[in-house]
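All protein chains but one are shown in place.
Entry: subunit A
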Amino acid sequence: MRAQTETIAGERQTRHLPRWMRHTGLTAGAVILVIIVLMGVFAPLLAPQDPYEQNLLARIVPPVWYEGGSWEHPLGTDHLGRDYLARLLYGARVSVFIGVTVAFVSGIIGTVLGVTAGYFGGKTDVVISFLITARLALPVILVALAIVALFGSSLTVVVSVLGLLLWDRFALVMRATTQQIRDADFVMAAKVQGASTLQIIVQEILPNVATNLTVVATLEIAQAIVLEAALSFLGLGVPPPLPSWGLMLAEGKSFILFDPWLITIPGVLLFGLVLAINLVGDGLRDVTAPDSRN
């Protein structure tokens, strides 16, 4: 008996594993993502120098492959003589941290609102749908600008502002998926068994919307990272000297004609990170599509 159960479970795994690996986009995105996350995590070990140490005598040293570059600063230095590679590594930390934290905060807000609206329907749904519409009418950048101007810029302010603004997609998707399964027989079965509303939502609804939640979360991480870069570029994101890829773009913009690598290197990394996250999100959606389930 036991052995038989194990072979069934084993078969299920081997059937799923190749499918996951066969999805090129998902694999490629996951590899890039893992590399960037590892860069951020091990930044103190990998960075050749202190990312904050200025050296005005070695300003705008080009990367090693340009004339005048040296292995002392493999990716050169910025306009204050800080090591570019070190700042990029530490910047990965900031970008990934902001992306994940913002998605977490907005994910909780959006899921609570969306599931509540979808499950209860009626007046609750009307009120929450109005909240979602009101939120969609707010231009994120403008609101973020106003709040940062009021409270000053700090990592905490950026994370809270984006977290409180980016829950709309979570709420919309959770509301729609909850509506789809709220009338399923297994929800009614839980009611007949005497389950409380909270038990029904936690045990019956949430496990069935979890994959959609993951997909939306990855997309929101990407959006939060891009928005942070935009805010930092406008000078209202993370405050200097904290290294962030958006801030590095902003600081490099005056040198775009003569030293374009100051822009291209963080630009390419930002592009790669957001692309990787979106690939993973799309891949997850494909792999967890209903036909591959059960």
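Simple rule for what comes next: a contact is a pair of C-beta atoms (placed from the backbone, for glycine too) under 8 Å apart; a residue touches a chain by one contact, two chains touch by 3 or more; residues count from 1.
We adopt the following convention: contacts and distances are computed from a predicted model.
Set against the options "Cell division and transport-associated protein TolA", "ABC transporter ATP-binding protein", "Iron-sulfur cluster assembly scaffold protein IscU" or "Alpha-E domain-containing protein", the UniProt name belonging to the omitted chain is "ABC transporter ATP-binding protein".
Contact with the chain not shown here comes from a single listed residue; of A:Trp65, A:Phe130 or A:Phe186, that residue is A:Phe186.
Listed by residue number, the positions of subunit A touching the unshown chain are 1, 4-5, 8-9, 184-186, 188-195, 199, 203-204, 207-208, 210, 293-294.
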